[in-house]
Structure formats: structure tokens, C-alpha cells
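With one protein chain removed, the remaining protein chains of the complex are shown where they sit.
Chain IDs A and B follow the sequence of writing; residue 1 opens each chain.
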Amino acid sequence: MLKFILRRLFFEALPTLFVIATLTFFMVRLAPGGPFSREKQVSAEVQRRLDAYYGLDKPLVVQYGRYLANVARGDLGPSFKHATESVNSLIARAFPVSLELGLWALLFAIVTGIGAGIVASLRPNTWTDAGPMTLAMAGICLPSFVLGPLLLLLFGLTLGWVNVAGWNTAGDRILPAITLGAGYAAYLARLTRAGMRDILSQDFIRTARAKGLSPTRVILVHALKGGLLPSVSFLGPAVAGLITGTFVVESIFQIPGLGQIIVNAAFNRDYFLILGAVVFIGFVMIVMNLLVDVAQALMNPRLRLGE
Amino acid sequence: MPLLNVQDLSVGFHTRHGVVRAVNHVSFSLEPGDSLGIVGESGSGKSVTCLSLLGLLPMPPARIESGAAAFDGQDLLRLPAAKLRGILGRDIAMIFQDPMTSLNPYLRIATQLTEPLLVHKGLSRAAAFKQAAAALGGVGIADPEARLNQYPHEFSGGMRQRVMIAMATITRPRLLIADEPTTALDVTVQAQILELIKTLRREHGTAVIFITHNLAVINGIADRVMVMYAGQAVETAPVPAIFHQPLHPYTAALLRSVPSAHKPGEPLQSILGTPPDPLRLPPGCPFTPRCPFAQEPCSLATTAELELGPVPSPAPDRRLTACIRVKKEGADVLRPA
Partner (left out) sequence: MSTPDTDELEKGTSLGHDAWLRLRKNRLAVAGGLLLVAIALLCLIGPALSPYGYEADNLQLGAAPPSLSHWMGTDYNGRDLFTRVMVGGRVSFAVGLAATAVSLLIGVLYGAIAGYLGGRTDMLLMRIVDILYALPFTIFVILLLTLFGRNFVLLFVAIGAVEWLTMARIVRGQVMGLKKQEFVEACVAIGMSRRRIILRHLVPNTLGPVVVYVTLTVPSVMLLEAFLSFLGLGVQPPMSSWGILIGDGARAMEVNPWLLVFPGLLFSLTLFALNALGDGLRDALDVRGAKD
């Protein structure tokens, strides 16, 4: 297992991170405009000293090499816009917000999605199947930027149950989490139903029933592990989506997370902040994918032996 | 008192195209420690008969149309689900055809093997593990304690069937139903598995129902045999007697098509025609269209006439046939002209 993790780390995670950093670096630097050009005109002398201070006067390749070396040490550099703060500390402030939002959304998606999928799979083609699956279809067809405002309209403005914006009280977490998680809940419900239907029709389920096991035990012990595998492999991309998908939800509900930082940084040409945030998100995605791979290997013994 | 007494069992599958009568008015019984073979080609209803007794058929589409199955005085077909579960895996156990798919690939052998003990006997995990190791050793698997921690995909087909047998017999059931347990295995492994079932039966005195499409396999493992065709029981007899003198045209045809059972010097013959469409069974005896001995009354026979009945001369003991000509005119009818 350790070998498996190390191999994934060195042959997939590191190259991916390298590609992300490189692509972002050159994309940012090749774009027209610079961090200080939009601000009030600065004298050539000040400009030169600023460039020297941030190392922008060196050839691009040298800057690139230096940046990679810093990233490797975990230093994401200074921010141009927020002169007093480093990129590290900006991310350290915004990421917990995005992470919390993502985790609540993930919790909502897993509980409702997998729950609905299991319920639907037990009695196919009855109303306990059709009901959850209709809801799942609706969840897939209602994107977050439609669902979020609609939820706000209903529960925030019309009923007045929750605050319309902000990230302070526990109640502020509910609508953003549902908005962000609904689509994933819908996909999970469909994947879980399909996976469970597949497993429940297998011979070994008949063996389990022939042993006189209760339906609960048949489902929990014998069917769930295999039936949830498709859902677990979906969780990798899902977690990645939950992190990058916070852009819209953060802007709808005005939540001070990582998504807002990236959009603002891009507008301001805040080079190191853009780079740092993207590299950091890439890092988080890779870690999540690795965790999901490990979970999958733990659940499926055949996978474990093969690799 | 018989251990299992099945009377007038009928099972139908209700499909969009009509009702498939998979089992038609089948009756048989089994004494404790007795061994019955059920023989028939695929689709003859032999598996459905046993699965319906254990409540393992998907319902719908399957439906039990009639019958009773007394096990130990309790009617399996009318028992509440929870009560039936108390009997399955404890007093009645089943082995399935394909050992590659019948074990759960996601669970360790130990989990699956100890499950009946934990659920039915209330054993502790440690005690169950010990007994599981002993059972695994008992079916001829070396190094059982280490093997218990492995997963099914680490076993060969024959080994998996041994595991299935160990799992089925670990609670010392009084009835073991083996549904074509050797069909999916290599010929050399088949013999080992048959030998194993025989040994276990001898040691524990378990009654066995052995389902197969291969008459030759029956020899040595079953005391009596019931032959099924198109959902009906067409003949039952003690095993040696049926090889000596079949008393139903279908059995006779079956014997002539089995290499190891046919008489030396006679040519091997296949049965002409194909089994009837289960949605449109022919009237009267379902074998009539393929039967070389059929006469007009055969296609007019009623269901009651086609049930197993005693044979006149030379009525050997405990022989029953559904052939109305044999029942009326005796065994000599089946002599080739």
C-alpha cells in the first residue's frame, strides 16, 4: 500500500503539480498588462525599484526557476496587491472558509445522494425508486447558479428564515452547502442506485440470502462495499469540483473564500497570488484524488492485489 | 416421518409475454440422511424447484401457484420470512453452480465462512474463526488459518467450491441442496468435489438433494433419482434401477445419449427435436412431440393422469412414472419394436 501511494505521488502527483505551476506561470506572465500598470502612474524610477524588489527585472526563465524553487520550499511568494501580506497567509485565511463550505456540501451530497440511491435500488420501479430518482434528475438539471439564487429567493427573501449573505452564523452554512452539494448529491444518487442494482443481482447475494441472513445484513455487509464503488470513484472528481465550484457559490452568497481571491487576483494581475492559489488548489485536488484512490483500493481487494 | 415432503408444487413466472410454468405439480419426499438426485436438461425446472422452497426466487416475477413443502413439520412455503431465515443456513444449506460468482469478492473468506456461525449459533468471533479454520481443513484446504484471511480471487475454481461446501456444512445442516456443484469445474476437479460431498454426507449423516443435468454424475452420490422434463417430474426410481430399466421414454432417451451410461455396443443417440417453449407447452404429456412411443391418448392426458404413479409389472419397488402408457400397459411398452 505504501508503495502504491509513493508511486502515485512521484509519477503522477508531482508531474501534475509541475505542469500546473508551469502552465499558470507562463499564462500569467504572457498576458497583457502588469501588476502595477493599472494603478496610478508610477515614475520610471519607482517602477524599476519595484521590479527589482520583486525580481521582475530578471529574465523570465530565471524568474520561473526561482519561483519553482520557492514553491518546492512551500513559499508561495509575496502579494502585489496586499503589500503587507504573503500569499501563504492570504491563502491560509481564505482556504479554511472554502474548505468548510466544501466539506458541508460534501456531507450533504454523500448523506442525501448515497442514501437516496440505496433506497431507490431496493425496490426498483416502485415509487420509492421513482421519487428519489426524479429528484436526482432535477438536481442534475438545476445548476448551482440557478438553484442558489432560487433558494435565496425562497428561504432568504420570501420566508426570511436565513440571512441573504455572509458567513457568520451556523445558519449561513445551510443554503451555500445545499447549493454546492445538490448536483453532486444527484450524481451520487444515480451512481449508487446503478451500483447497488448491479451488485444486488449478483450470484453472491443469493448465496448470502441462502445463508438465512436478514435483508439488513445482506445489504450492509454483502452489497454495500461493492455497490458503493462507482460512487467512491466519483468522489475524486467530485471533491475537486467542490473546491473549484466554490467560485459561483461564493459569489452568490458573498463568502470570503479562495474562489473570490483567485478572481480578484486575476483582475489585479497579482502574479504570485494567482500562481499560489492555483498551485495550492492543484495540490489539494491531487491529495483528494490520492485519498480516494486509497479508499478504493481498501474497498476492492482485487484492485489491491493487481497493483 | 420424512425430513422434507414436497406436495403438488407449482411455480409460475409472470412475464410480459405470458406465464411461464416453470414447475408443474411436482411432489417428492426425502428421509433424514437420504440422498435424492434431480436430473433434467436446463430449463426443466430442477433449480427453480429448490430455489422456490428456500424463498430465493425473485418475486415478482416468480409466484408459487400451489403446493406445500413440509420440513420438519413446518411448511417452508408459508413460513414468515424471519422464521424461514432461521432455518436457512442452519438446517438447510445450499451450494450453487458457479463458485467463481457465488462467493462475495469484496469480503475475506473468514467473514463469509464465520457468518452462519455468528448469525445462527451465536458463537464468539474467536470461536467461529477456530471452527471455520477446522471446516476449511475438513474440505481439504491446506494452511486454513492463513487462507481464511484471503479473498475469493486468490482461490482457484475448485478451491472456491470447497470453500462453498465448507460454508454450507459449517452449521451441520440436516439438508444440503447442491445445485450443479460440479458443472462449472474441470473434469478432474469434479470427481474430487463429488468425493468430498459423499464423505461429508457419510460423516455427518446429512440429507442431500443433488441437482444435475448429467445422469452419470448421479451414480454413487444419490440413492434415488427424480427426472424432470418441462417443469414436470416424469420418473422417480432408485438409482441402480433407473440405469437398469428406465420407465419413462424421456429417461430412456436420456440414458441412450449419455456416453458412460449407455449399453456397450449400442450407438449413442441424441434426443430428436427440442424442448418445448415454456410459454406454449403442448397439451397433455409435454414429451409427446419428441416421444417415439407416443400414441393419441398421450396428447389428451390430463394433469392428474400425468402425475407420478406406480408401475404395473414388473413393478420393482418404489418406482413411479408419469408415462400413461407405461402405467397402463407396463414396462414392456418401452421395448424397441
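As a convention for this text, a contact is a pair of C-beta atoms (placed from the backbone, for glycine too) under 8 Å apart; a residue touches a chain by one contact, two chains touch by 3 or more.
Computed from a predicted structure; not experimentally measured.
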item: Chains still shown that are in contact with the chain withheld from the display; value: A
item: Which of A:Pro176, A:Gly282 or A:Pro301 contacts the chain that the document leaves out; value: A:Gly282
item: Listed residues A:Phe4, A:Phe145 or A:Trp167, member touching the removed chain; value: A:Phe145
item: Sole residue of A:Met1, A:Met27, A:Ala92 or A:Leu220 that reaches the chain not shown, by the stated touch rule; value: A:Met27
item: Positions on chain A where the hidden chain makes contact; value: 12, 15-16, 19-20, 23-24, 27-28, 31-32, 137-138, 140-143, 145-146, 148-150, 152-153, 157, 187, 190-191, 194, 230, 234, 240-241, 243-245, 247-248, 251-252, 262-263, 266-267, 269, 274, 278, 281-282, 285-286, 289
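Note that only the chains that are shown with their structure count from here on.
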item: Between chain B and chain A, distance of the C-alpha-averaged centres to the nearest whole Å; value: 55
item: Residues on chain B engaged by chain A in the complex (per definition of touch); value: 54, 56, 82, 84-90, 93-94, 96, 98, 101-108, 111, 115-116, 119-120, 151, 153-154, 164, 167
item: Chain A to chain B touching residues, read off their complex; value: 202-204, 206-214, 217, 221-222, 225-226, 299-302, 305
